[in-house]
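Worksheet for the structure shown next.
Only a single protein chain was left out; the remaining protein chains are all shown in position.
== chain A ==
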Amino acid sequence: MPFLLRRLAFYAVTAWAALTINFVIPRLMPGDPVQALIARFQATGQVSPEQTESLRILFGLDQDVSLWTQYWQYWAQVLGGDLGLSFTYFPTPVSEVIRQTLPWTLILVGLATLISFVIGTSAGMVAGWRRGSLIDGLLPLATFFAAVPYFWLGLIAIALFAVTFPVFPTSGGYDVGLTPGWSADFVGSAVYHGMLPALTIVVSSLAPWILGMRNMMVTVASEDYVTVAHAKGLPARRVMMSYAARNAILPSVSTLALSLGFVVGGSLVTEMVFNYPGIGLALFQSINAQDYPLMQAIFLILTLAVLAANLVADVAFVLLDPRIRRAT
């Protein structure tokens, strides 16, 4: 479909720009990685000039390579999945760190976002359709939880459900006594550990979904085609779902696609509060440790995720709204 091809080309160009900026910015920063690394190890003991030199060789900084050649090497490495070595987890490759942390975040925050979308949008649909009903009263409550700073909500949740009433574990992503793998014990433990953080994410992010869908429902309910649907004597449920909600949900779907893009990076506070072994925590640690390779890689993944989400939003729109297809 030409429309999607055009979008795809646009995203390819954007991805190229993002990767290039990712290459340029660190090179504009003062200092070099060896100095940063030495500074880290300074506390543990003196680093001799020989050691410094060997680190420089190890990092490949002894060769005088032109920026242009570096650029091509960078592309070859990125495409080959080689994102360098992490300082924080030295000498673990960055790609390995990401491979270990990303799934945790994707599953926890991704699922929580989806659950929040489904609950919030359904509630918003009914609230907008039957204004003033009981479910409409959910909105102030949800807005309250959205307005409370998230870290505070998380801490209260821990204090309440992990300390006062120890229903859930206080932190971590799984029972440390277990070896990560696809065993029933481990998956069960991971789900159990994920419940409280997921709950806090859902509760704090419901309000925008409810509000967005409710407002669209109110708008769409006064559209002529909804009146026609009533006049046709269609069952009330069909008018609400197939005529009103089907049109009202369009903006929410694009918001969902975009927020799924931010799942990768938007989980920083959650993972800090719950000490959750996801990519947000890794980003936090890499910033603390000035771990440029890891930071760079996480930002890169964040950028690509947002682009992918945009693409998903485009595809979803084409599937859901026939009017967009005309733009082909």
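Annotations for the structure displayed:
Just so we're on the same page, a contact is a pair of C-beta atoms (placed from the backbone, for glycine too) under 8 Å apart; a residue touches a chain by one contact, two chains touch by 3 or more; residues count from 1.
As a convention for this text, contacts and distances are computed from a predicted model.
Taking the options "Deoxyribose-phosphate aldolase", "3-(3-hydroxy-phenyl)propionate hydroxylase", "NADH-quinone oxidoreductase subunit J" or "Dipeptide/oligopeptide/nickel ABC transporter ATP-binding protein" in turn, only "Dipeptide/oligopeptide/nickel ABC transporter ATP-binding protein" matches the UniProt protein name of the chain that is not displayed. When the omitted chain is restored, the residue from A:L19, A:L85, A:A229 or A:L281 that touches it is A:A229. Counting over the whole complex, chain A has residues 222-225, 227-236, 238, 242-243, 246-247, 320-323, 326 touching the chain that is not drawn.
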